[in-house]
Every structure is written in structure tokens, then in C-alpha cells.
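Showing chain A:
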Amino acid sequence: MGLKLEDYTGSGTFAHGIHPPGHKNLSQDEPVRVMPTPDTVVLSLHQNIGGPCEPLVKPRQTVAWGEIIGKGTSFVSTTLHASVPGIVQRPVRMTLANGRHMDTLPIKTEGEIPSGRGLWDEIFGGNWPVTGLDAYEPARISLAINEGGLVGLGGAAFPTHVKIAPSDKKPIHTLIVNGCECEPYLTSDYRLMVEAPWPIITGALLAGRSVGAKRIVIGVEDNKAPAIAALKRAAEGTGIKVAVVKTKYPQGSEKHLIQAVIKRQVPLGGLPSDVGVAMSNVGTMAAVARAVIYKKPLTHRVISVTGGGIVNPSNVLAPIGVSFGALVDFCGGLTPDAARMIAGGPMMGFAFSNPGTPVTKGTSGLTVMTRDEVKAGEETACIRCGKCVDVCPMNLVPTKIAMASRHQDIALSRRYNIMACFECGSCAYTCPAHIPLVQLIRAGKARVAVADRS
Partner candidate 1 sequence: MKPIDEILPTAPVIHVSPSPHLVQTASSTRRMMVDVLIALVPVVAMSLFVFRGYALFQLAVCLGGCLLAELVFVKMRGRPSTLKDGSAIVTGIILAMSLPGTAPWYVGTIAAFVAIGIGKIIFGGMGMNLFNPAMVGRAFVMISFAGALAASGFEDVRSAVDAISQATPMNAYKINGVVTPLTHLFWGTTNGSLGETSALACLLGGLYLVIRRTASWEIPAGLIAAVLVLGGVADLAGPADGWTVLHHILGGSLLFGAFFIATDPVTSPLTPTGKFIFGAGTGMLIMVLRLFSGYPEGVMFAVLFMNALTPLINRWSIPTPFGGK
Partner candidate 2 sequence: MADLPTATERFINGILPENPVYRQLLGLCPTLAVTNSLKAAITMAGAVGFVLLCANVITSLIRNLLKPHLRIVVFTLTIATFVTIADRFLAAYLYQMSKTLGPYIPLIIVNCIIICRCEVCASKQSPLVAATDAVGQSLGFGIALSSIAAIREILGTGALLGLRIMPASWPDWVIMVLPPGAFLTFGLLLGTVNWITARRGGKKTA
Partner candidate 3 sequence: MNVDDEKNKSAGGLKSSNLVQAWLVLVLAVGFGVSLAGVQLMLGPVIEGNKLNETLEKVPELVLGNLLAAKMAGENQTLEIVPRQVTVEKPGRNKFYSVYEARYQGDLKGWVVKTKGQGYADTIELLLGLSPDLHTITGLFVLDQKETPGLGNKIITDAWRSQFVDAPADRSLVVIKTGASRPGEIDAVTGATISSKSVTAMINTTVGDLRKPLTTGPSSAGKGGKNNG
């Protein structure tokens, strides 16, 4: 199977990978619901990969919706805005879902913002031009993105202005918009593509112009036919292509989508720009369009609240900083057999236990799994069946790395390229001996990183 797209040499897939059950039917046909503005939001000062931001507001200060409350401290860092209007409270140190302890700015809601359909229209509705975008200078686009506080909404939360900045050193020829939502359960990007394809297209055109890409392509997996149709319709006449790639985990990984679309391998430790590609998530593109054209910052995002442990699995448009507990309540609460709350999807997401944990810009979903689903098999001895080798999308030997890591053998784990692992979890999913491979490798990576520093 090929892409059947002119100029794109990719085969639409990559080597290895797994096919976990999708469980997308729980929420894929649920139109995005708009959550009423919560009483408080808690905004972490560290919402992205890179440096945290510095608060610009004092406790008890009144802020408006979208007002800048934090400023990036470094290049790889971005602006933070109030996602609701209200009064800033004293900073609190909290544990985020990913386990990091961070200073947060709670804001007590006071004042009105559009609600329901009104809010949706405010953010995704309106007029999304596909022509006349030449008026926007590349440098201005990047600046507007930074001012909008945009980060990658797919989960990694890399500041978007860094990715989309025009660069002379590494010319970009292709912008790939990542519409692959390969994590099981999650459907937030899917719903956005179906319901609001126009801002995505506009945003992609703007981002493409900013990086100087000659080609723009949106990669979507073949299990999302309605999204493909919607995007194709919206993209008509713009030159943007939709690449239909194979449904497989982890197709949404940057490097693997590039391989699937243009058949280029991003070098180890390198970035997509090393092969002339810029990549961003579909949700980010919609936010780019809003930030550049309407000068509106990122304050809300679509979140999938799903899994067998949620009474009414849904896709929710919610302000950043809302607590996961409030999201759960909005979706009917937890079922009695709910056993694990995960920020993100079940393959790479972070489990947490405090319902007060706030949503950050990179939170693409909340998956609540049931007791039966998380029942882990008993760990037995590795019989070296090599199934983990067969599925590793990075072409590594996970069991060797994990064992080297278990025995704290840094040299051996380096020889097996431990740092190339991006913890997608394919190996641990497949392992018949139920060895916690990812956990071991993660510990090993930390150890190697420490050794590298000293």
C-alpha cells in the first residue's frame, strides 16, 4: 500500500509497531461538549518542554480572560495566559500528572465569558481565510504564535514558535500536520478534525508560510474516514494534501509519521528539521490560525474524557487549568470499578491519583481504566522470544536494554542504544512475560543521563 499522493514517496507506514485495541468507539461519535466555566482554574507555570515561565501577576490581582500572566524565561519557553477571568490567588506548589512538582497560579473565576456554543464559535467558528495570507510576514507569524502561548497540543508540549520559526540554517521543504491520534481511547484530535477542519487548514497555511515549506500535508490514519473527508473538503483549492496512513501504534510519533509520508529517517538525536520537515499537531494548527488572525491566545483545548471508568465518555472543550476532577464530574463521574486515571492515553500517559491535578496545555485526554483492564499479568522470566524486538518502532532490543538497566550496566545499555527509546510502550504491551520493560528502560535512561552529565 502506498500513499497514492504525488510528490510523496512514503509507503504510508513504518516498520514494526503494534495494533492495540483502539477503544475509540467510546467517545469518537460524541460531538465536543463545552464545559461550563469552572469556579477555579490552576495554571502551572510550567506547561511546556523547556523553561518554565515567570509570573507577571500578584496575588489578589484581577485578570481578564486571555490576559498575559506569565512570561517565558528562555527561547524554548512561552507565554502563559489567564484561561478564565478572575482573581489571582497565592501561588501553590502542586504535583502535576507527569509527576513534576511545580508552582501554580490558581485563579478564582470572576466575570463572564461566552459559554456553550458561543464559546465554541468564539474559538473555532468564524471566518478562516485560505487566501490572502501573504499579508502575514513569516517573522510576525512566529511572534504571534509565541504571544499566543502555543505549545504542541499532541502531548509533548514543545513551544510551537520554536518549531514554526523561519530558519536559514535548516531549510524546511515540507510541513506535516500530525492528525494521527494513535493512542488508544483518545478522540480529541479526531473530533476537532471532523468538527473544525477550517481553522486547521488556515493554521497549516500560515505555519507553512512561516517555515517556508513548499509542500503541506496532513497525515491522518485510515481509521478516521470522516476526518479525512472533512479535511479534504476544507483543503480544496489550497494545495494542502491529506495523506492517509496506516492505523498502527505509534503512527503519531513524529519520526514515524515522517517515515510514513516522505520516507526519510530523522537521525538519532536529531529533529525533523534535519530532514527538512516541520511537524505540528492538528489542534496546534487551529490555535495558530486563531493566534495569528485574531490575536487570541491559547486558553481552551479539546480533551477526551474517556475509558471504561467514565460514566459518559465525551470530548470536552475545557479551559486550561481545570482540574481533572471537574472534568470527571462533568462527564458523569467515575464508575465503581474505575481503577486508574491517566493524563493522556494508556500507552504513554501518566497515571495520577489526586483529582485536583490541573489540566495543562499538553493534556490531550483523560483515560480512566477499569479494574479488569489494568490487571497486570504476573511477571515471569524473560524467555528471549524477541517479540519486543519485532514490535519496537525504533528497531531496538528492548529486553536487552531493560536487563542492562536492571543490572545498572550503563555501558551495555548504551551499546544497545538506550537513548533512542522514546518509551512508546509497544514492547511492554507485547511482552508475554509481562516484564515492565518501559519502566526499566526509563530508569536506565535516567541513569545514563546522570552519567553523561558527570
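Following the convention adopted for this analysis, a residue touches a chain if its C-beta (ideal position, glycine included) is under 8 Å from a C-beta of that chain, and two chains touch if they have at least 3 such contacts; residues count from 1.
Regarding candidate selection, all candidates are chains of the complex that A comes from, given by their letters.
Source: prediction; values computed, not measured.
A.B. asks: In this complex, work out which of 1, 2 or 3 touches chain A.
C.D. replies: 1
A.B. asks: In their complex, what parts of chain A are in touch with candidate 1?
C.D. replies: So the residues of chain A touching candidate 1 come out as 14-15, 20, 184, 255-256, 259, 265-268, 270, 309, 334-342, 346-353, 367, 369, 371, 373-377, 380-387, 389-390, 393-397, 399-400, 415-417, 420, 423, 425, 428-430, 432-434, 436, 438-439, 442.
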